[in-house]
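My questions will all concern the structure given below.
Only a single protein chain was left out; the remaining protein chains are all shown in position.
Think of it as A, B and C in the order they're written, each chain with its own count starting at 1.
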Amino acid sequence: MAVLPPGVSQRTLDAALAEWRSAIGSEWVFTSDEDIYGYRDSYSILWGTDEERIPSAALAPASVEQVQQAVRIANKHKVPIYPVSTGRNLSYGGPSPNVRGTVVLDLKRMNRILKVDDTRNFCLVEPGVTYFDLYNYIQERGLKVMIDLPDPGWGSPVGNSLDHGVGYTWGPFRDHFVSHCAMEVVLPNGELLRTGMGGMSNADTWQDYKYGTGPSTDGLFGQGNFGVVTKMGFWMMPMPEAYLRGMVYAPKFADVIALVKTVNFLEDQGIIGMPNYGSPARTAALPFNKPADPDLLALMANGYPSVEQVDAYVAKKGVPAWSVQLQFYGPRKTVEANWEYAQAKMREAIPGATFDGVYRTDLPVPKERLDEVVLRHMGIPALEIFNIVSRNESHGENPPDGHNNCVAIVPRTGESLMTFSKAVIEGMRAVGDMRPWSPFTTPATWHPRTFLCGPSVFTQRNDPESNARNKRLYESLVDTYAKYGWVDYRCTHAFQDRVVSKYDFNNHALMRFHELLKDAVDPNGIISPGRYGIYPRSMRRTRA
Amino acid sequence: MIGKLGLVGLVLAGIATAAVAATPIQPRARLPGDPPAGASGAALVQHGDHAFQYYCAPCHGGFEKNLPGTHALAVKYKGERPALLEERTDLTPEFVTYIVRHGIEGMPQFRKVELSDANLAAIGAYLSKSK
Amino acid sequence: MTTEPTSPGASRRGVLQAGAAAALASALPFTAAAAMAKTARFHKAVYDARFPEGVSFGAEMERGGTPTHAIKGDITPFYNSLYRQWKEAPTLIAGLTSANALFALELMANAAGMRVAFRAEQRLDRFGAPQWLLEGPPGLIDAAALSAADRDWGLFAARLAAACPARWSAPASSTAACAVASPAAVDERVTAWVLAPVVRI
Partner (left out) sequence: MTVLPPGVSARTFAAAVNAFKGIVGDQWVFTSDDDVFTYRDPYSILWDTDEERVPSGAVAPASVEQVQQVVRAANKYKVPLYPISTGRNLSYGGSAPNQRGSMVLDLKRMNKIIKVDDYRNFCLVEPGVTYFDLYNYVQDNKLDVWVDLPDPGWGSPIGNALDHGIGYQFAAYRDHFGAHCGMEVVLPNGELVRTGMGALPGSDTWQDFKYGTGPMVDGLFAQGNFGIVTKMGFHMMPAPEAFLGGMMYVPKHADIVHLVKVVNALEDQGLIGMPVWSSPVRNASFRNGVPDPDLVKLMADGWPSVERIEEYVAKKGVPAYGVRLQLYGPRKTIEGTWEYAQRKLKALVPGATFEEIAREDMPPSQELVDKLGHHYFGVPSLAIFSMVSRNEQNAANPPDGHNNNAAILPRTGEALMNFGKCVMEAYQSVGEKQTVSPFTTPITWHPRVFFAGPGVRISREDKEHNKRQREIYHALVNKFAEYGYVDYRTSPTYQDLIVSKYSFNNHSLRRLHETIKDAVDPNGIISPGRYGIYPKSQRTNRV
């Protein structure tokens, strides 16, 4: 299956490949079918179709200088390249490019950990470094810092941050783009740039102060296509003394308003780590691997139910409508006092609130207690999530190969949680998906100031019809979200054009501004064309 | 081993933790609109009072200790004149206008966009009224 | 592309037919693997102790002299145990885990210079009956398909793994399916596998 970059002839590609081979070594330029297979997105909803974002080749430079050369060669031949760090961004495109035929620039070989400092609490890493690498480096040296990492932990801090990725601990650290501090970037013209204090060669504050003096351009490189990031710094949390977690339950459906308000209050004062919302009522309504509760089907049968109807359902099930797990990191006495304070605040706000599931440990977690904790909450990398990745449905004959998350940015209020399911149901029914759904939406709180809500759709490599159906479902969800003022914070290539088209304030003024910048910084459009809807001039079609 | 500064700190700590009658924070004045067109006399003075509290009192007030305008004038006049502008009897609207529009020492000048001519006239009237 | 059939439906039918054939041939003994087991040099083997197949797979590996590592679902501890080694060089390893655990490990192994050389994954056929879907080098898969399905699958998978070449040089070229006597946890798609270092030709 020969694939070419758009508008590039085989001859031009071959000429570029020849130059790349001499620049970075022929063993690091991949063109065979078998090698290219490794750069396909195993979660692609377009798998095996003509639209699948298959690269024409891949390059794996070993140094910044080689990246610069590779970029200059790409410019010379106008062959687009798509940088990946570790290519582990599954559900968001993995190692595959946005536009079919783009050459992948695989930075995995650049995997040095340049510094971890536990006096000033930061690290500086290259793109090929994984969270496992960083964790092991810290363990070997006995450094007293905690990593904030996503689950699974095989990805790259650089790659994750550049896709506005997230972690699981304390607010200022789990937004991985916010917690970054400065970067080194190869610009589309091959020039090397250091942002912030890196602009001053002898400054020892590159990972301490973000801004430097003058404007800050870092934001362009997250979810953007304005350069190739080759180093990045991150702020880290000093290892806290202790950890405590406890569960809070709220009995009624409408209690979620007070529950969220109280959690927001705790979060924004920096008292808690990531809150984990749950809904015992939903578990009763849609038990794992069992048919939906008939009472739920009755509840949802005549349009979206009223609050009273939902509360009647909750009462009948005899379980709390909502729960939230609160997590505290800090000095022993501080975490105890914070948990006590949180309970007092909850009691004040929610009549009938109950509490349990208290667990305490000193940090770092002693080896013999690792089974008792969720590793990602402790900054310990894991692959555990693959245990559950496809277990939330009964898959029968044809279990899914992957999933595409369709997660919208929703205001951090109880009211929005009470109505979110309505949108999902609308989105599903619009494409004839009649599966049961509950009114209990629990959000992810990865980004500390907002809720991220929404289902995933499954992908199936050997079932293009299922993929096509799920693609329609995904698109329907995106369209429905937009009616409510919600939109995905991140998504796989197949949906990026659609998602960014929703940002249409003042006739897509923001996108037009991005395009203005793109044309100035990358006139040949060689870096990641199409990433988050930003195309070079030559590929800019009528907007969705 | 605790220095002199430290001992002072300890004494103050005693006061703070003993929770002597705590005074609530003085409220700040609210943004005034312009005085009604054609306002004069007592009405203008009254409006000028409000405008003074908003625009000038944060430095020239007496509601807190050590406000910089009041403090600077205390140092400057060494008791010859009141440090508080509101207690002065020698101010004219013209003088007030000149200082406000030109600034003096650490005090910057103020622009018409932030402090309108009409409000400045009211402040002048307020500060120059007979006490 | 390479291993992935371009027309999934057609290929799936082919696989199912092979499965039917294998079921018929289930009475034949499988001795070749046992004979070759000693020649395999696994650096380590991993098994998921929640599955009965896993336990017998692990036992058979230990009998053959391979150090084993038991997990309960999460593959992370096993990966951690290989982290240093894989920084230096790829290794030959085998396992019986969930398909998801293999998925995670496989991507890490790919980056360290290994490929899946053999895979036997439990799935349901279209009638809802469990079966093993085999993938690997022709000699091995043909032998397996002709062998018994109706036996201790953990043991059988360990022997198949042991018979797998210790170096990977080409994508799996043969697939087959065998019926499974006693389904364990189909939800988790129990999978036996070999990850082998790549030899570039």
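Note that contacts are C-beta pairs under 8 Å (C-beta built on N, C-alpha and C of every residue); 3 or more make two chains touch, one makes a residue touch a chain.
All values derive from a computational prediction rather than experimental measurement.
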Inset, instruction - List the displayed chains that the omitted chain touches in the full complex. - result: A, B
Inset, instruction - Kindly state which of the options A:Ala18, A:Ala62, A:Leu192 or A:Met539 is in contact with the chain not pictured. - result: A:Leu192
Inset, instruction - Out of A:Glu65, A:Asp268, A:Glu308 or A:Asp371, point to the residue that touches the absent chain in the complete complex. - result: A:Asp268
Inset, instruction - Would you mind spotting which of A:Arg40, A:Arg53, A:Arg174 or A:His514 touches the chain that isn't drawn? - result: A:His514
Legend entry - In subunit A, positions touching the absent partner: 119-122, 164, 170-172, 177-178, 181, 187, 191-195, 197-205, 208-226, 235-238, 240-241, 261, 264-265, 268-271, 329-334, 336-338, 340-341, 409-413, 416, 447, 449-450, 482-491, 496, 499-500, 502-506, 509-514, 516-517, 519-521, 532-534
Inset, instruction - Considering the whole complex rather than only what is displayed, give the residues of subunit B touching the chain that is not shown. - result: 1-6, 9-10, 12-13, 16-17, 19-20, 22-28, 30-31, 58-59, 64-69, 71-73, 75-76, 101-103, 105-114
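Please note the rule applied: only the chains that are shown with their structure count from here on.
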Inset, instruction - Averaged over CA atoms, how far is the centre of subunit A from the centre of subunit B? Could you give it in whole Å? - result: 53
Inset, instruction - With chain centres taken as the means of their Cα atoms, state the distance from subunit A to subunit C in Å. - result: 32
Inset, instruction - Please compute the C-alpha centroid of subunit B, do the same for subunit C, then give the distance between them in whole Å. - result: 83
Legend entry - Touching two or more other chains - residues of subunit B: none
Legend entry - Multi-chain contact residues (two or more partners), subunit A: none
Legend entry - subunit C contact footprint on subunit A (complex, rising order): 1, 33-34, 36-38, 40, 42, 48, 86, 88, 108, 132, 136, 152-154, 289, 375, 381-384, 386-391, 394-399, 461-464
Legend entry - Touching residues on subunit C, where the partner in the complex is subunit A: 1-6, 8-9, 11-12, 73-76, 79-80, 83, 98-101, 103-105, 107-108, 110-111, 123-126, 128, 170-171, 187-189
